[in-house]
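Only one protein chain is missing; all other protein chains are in place.
Just so it is clear, A and B label the chains in written order, and each chain counts residues from 1 on its own.
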Amino acid sequence: MTPEGLVALGIVGVTAPLVPGIAVKTKSLLTGRRGAPVLQLYYDLWKLIRKGTVYSRTTTWVFRAGPVVVLASLIVAALFLPLDGRGAPVAFAGDVVAFAGLVALGRFALVLAGLDTGSSFEGMGASREVTIASFAEPTLFLCFIALVLATGDLSLSGMLGTPLAAAWPRAGASLSLVGISLFVLLLAENSRVPVDDPATHLELTMIHEVIVLDHSGPDLALILYGSALKLTLFGVLVVSVFVPRAGLSGPAAVAVLLAGLAVVAVAVGVVESVMARLRLTRVPQLLVGAAALALFGIVLQVH
Amino acid sequence: MTWLGISLVLIVMGGVSAAALSRRPALGEMLFRLLFGAGCLTGAALALAVLAGAAVPDASLPAAAPFGAWVFGLDSLSAVFLLAILSVGAACAFYGLTYLAHQRGHRAIGAAHLLLALLVTALALAVAARAAVPFLIAWEGMAVAAYFLVVLEHERPEVRRAGMIYVVATHVGTLTLFALFASWAAGTGDLSFAGLAAHPPFSTGRTGMLLVLALVAFGLKAGAVPFHFWLPEAHAAAPAHVSALMSGIVIKMGVYGLMRVVVLFGPPPPWWGWVVLALGACSGVLGVVWALAQHDIKRLLAFHSVENIGIILLGIGAGALGMAYGHPVIAVLGFAGAALHTFNHALFKSLLFLGAGSVIHATGTRDVDRLGGLARRMPITAAAFLIGAAAIVGLPPLNGFVSEWVVYQALLRGASTGDAMQVAGLAAAALALIGALALACFVKVVGALFLGTARDSVADAAREPARGMLRPQVGLAVACVVIGLSPIAVVPPALRVGSLVAGLPSGAAGGGLQIDAAAGPATVFALALAVGLLAAWTLRGAFGRRQRRLEAATWGCGYARPSPRMAYTASSFAAPLLGAFRSVAGVRPDHTPTTFATHVIDPVLDRAILPAWHGVRTAATRLRPIQRGGLSQYLLYVVAAVVTVLLYLLVAGRHP
Partner (left out) sequence: MHGAAHLVLLLVVLSDLAILGTTRLSSCIRGLAAQGWLLGLLALLLAPRLSVHAVGLALGTVVVKAIVLPWFLSRAIREAAVRREIEPLVGFIASQLLGALAVALAFAIASRLPLPTVQHPLLVPVSLATLMIGFIVLTTRRKALTQVVGYLILENGIYLFGLTQTESVPFLIEVGVLLDVFVGVFIMGIVVFHINREFDSLDATRLTELTD
């Protein structure tokens, strides 16, 4: 656990709320509006932290634990990512499984908190969230398998670190496919268009927003920050696959990462401007398509 | 081995005292608790010592026993199963004391306790047997004891039906086992395991026959698809603590059998590994999809056993392929993951069945669509069940995660081998699908049972069960957490088991393997996560005390009069996923404008086995006229048979 790694983690943690901000700004500009400030999420978080909370009478400790577990699991998951391009604060063989497990733990807590309210809307959102996740998780593992093939390493630090840079000349085509697949996963896991519309106003069409309908005050702040962090973590995956930063010095690597995250955020905004939300029954098909891409990436390397 | 004998004698004596002293239940139960507990502790201590590396010499009964000496022994593979049998057995037995107590008077519950003790003993003897004959006897004893426990509530017709299906399935398995051992020892006639292991190499055809027989016999016991059909019936029909023991332990004997066959047989051919891997992937995915479709909580949990057997088979398949293609690390990891997951699944599946039993005990219904909001009325049961659910889904920092992590490593390492084994890497994606679907299913169960509001009045009177039922659940939940937090303590013994099955010297697992190095950081990670969760929870609590709090109704999106009937049902919750998997789910949706329900068909039982059974029965009815009961007629048959044989000899021209 290096101090530089923790500093990088701190920087990424502080800048995480910028990522959805940039995406929203891009979308506004492309659709001819001025849009909310890029820093809007910081204002929202500051406002929510100072507010009181309203708890439904139906809820139990599961509801109160939800936001805490969501955020804690995502922060621990961030420890596995090699932010400086070489090694993560925590790394061991098979930590990809731990990364996926932590994302799943966050989802488990969030969805149970939603069900704890007994509202049919939140039950519906929870049902959709786990349905989409059921297709997203195998796709994520197909991407990991392709990375294992390219690098021969079982930890995220190796898959996205030095061995990846060495693998690019050999398996560039396959890695690009994996990167695209990971970008689709980013959209699905973070409830962005075309899977879910974060700007929607009708509960019946929501996924993520409807699960957290009953959270308020600091709880909601934790959830909002958690979603921004999750988007950032998946962004780090995408950026790390496309831009191996092992050759750069620590600060330069983090700077490149932040620039890459900004590009990913703009890309999310562009996708949101040019696409409509898919019908819910179409979403699995999108993710299976992403899985097919990752599988093709695997086949190209085995060939 | 003496200690194992003492332990089993104590357990049986406990059972006998509960049955014999049924007139004085208090004394009988106290003796049962004491003797059974002492027996389990003795045996568990012995198993732990073996797992820690102690060697136990084999014990042999006098050679007068038929078919060679009856040998018993204990290696690390047996020990890990023995430990699971005794710890889960104790939890289930103690739970059963309270669970069955209200039926005293109209049911012979003393006999039920005795049967449970006999079942545990038979299980322990089966894993300790080192010769085919005692193994088969213990195997049959286990099947019979389990049968009587399944049909304990025999006044219900569906219980009798389940018992019938179970007894047929298990006997088909036993017959296959007879065939397996008979053809294995056909050349030498030595039925001891040492003799089987020392058998000269088989021809390709014999190898194929033996390994397929093993797969059918042990697959039937384990409930792997397509041999799973008896499992949900039997597990749903039995009383809760028996279901827990069957799902947690009895089906694992199939896993034990497969691993023991690998030990005795040596490296299997590649095709066997692929078949096991494919069976594992099918069992895993289909098991969890079928589980999603269930409304009966016990059937749902039973289908999850099919799923977890699938995960274990993925590990065994990876191990067998690692052996066949010459990758010792993958072989060790695969078998180690399978063994560890077997143990972990025994813990959390019995925990879940006991929790489900408590819910059924408190509400009188097994239909998840009618329940809800029990977390307020049964907080301890709810917390224990939640831990079990998170563990079976494989979430860190619980025990399910540790074993799935090992299996994942075997599969992912397979992907980077550079030979045919690479294809096995894709099974990691199947495992991810299984995990994600299991998460969906357990979110559904926990949500439907414990969270939100009840849709029915059955949950109104529910309250926490007596301490005798709570303590086993809490104990199992604590075990799940402790194992989850200490990969460094459980992974090395599991690796020893893995290297035993893979036929490697046990030292190979000690230092040389990379995974051993990963267990340390994994422990740090699990502990850090646990501390982080606790710290975050405490901080949130401290912060929360200084802020304003309001209590209100759940936000109904502007709807002013919400009613419990509006809560999302478990059927609706699972509907989108079942829609996506409709081609394999076997679900018929049934909806009117205002209601939605689903009906489930088991593709194997309802579409293949029962029709075939009816066909056989119809054919048998046609044969009935030849059995009129007249003695002269039967004598005629005998004469006709003798004449036929004589004629055959005449025509064939050979003399015996």
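A few notes on this one:
Basically, a residue touches a chain if its C-beta (ideal position, glycine included) is under 8 Å from a C-beta of that chain, and two chains touch if they have at least 3 such contacts.
Because the structure is predicted, anything quoted here is derived from the model rather than measured.
The chain that is not drawn here is touched, among residues A:Val14, A:Leu39 or A:Ala173, by A:Ala173.
Of the residues in subunit B, those that touch the hidden partner chain are 580, 583. Across the interface with the omitted chain, subunit A contributes residues 173, 177, 282, 284-285, 288-289, 291-293, 295-296, 299-300, 302-303.
Keep this in mind: only the chains that are shown with their structure count from here on.
Centre-to-centre, using mean CA coordinates, subunit A is 36 Å away from subunit B. Listed in rising order, the residues of subunit A touching subunit B in the complex are 51-62, 64-65, 67-69, 71-73, 75-76, 90-98, 100-102, 104-105, 107-108, 111-112, 115-124, 126-128, 130-131, 133-142, 144-145, 148-149, 152, 154, 203, 213-214, 217-218, 222, 280-281, 284, 291, 298, 302. Within the complex formed with subunit A, the subunit B residues making contact are 372-373, 375-376, 379, 382, 386, 390, 393-396, 401, 404-405, 408-409, 412-413, 415-416, 422, 425-426, 428-433, 435-437, 439-440, 443, 446-447, 450-453, 514-515, 517-518, 520-522, 524-525, 528-529, 532-533, 536-537, 540, 543-544, 547-557, 562, 564, 566-568, 572-577, 579-580.
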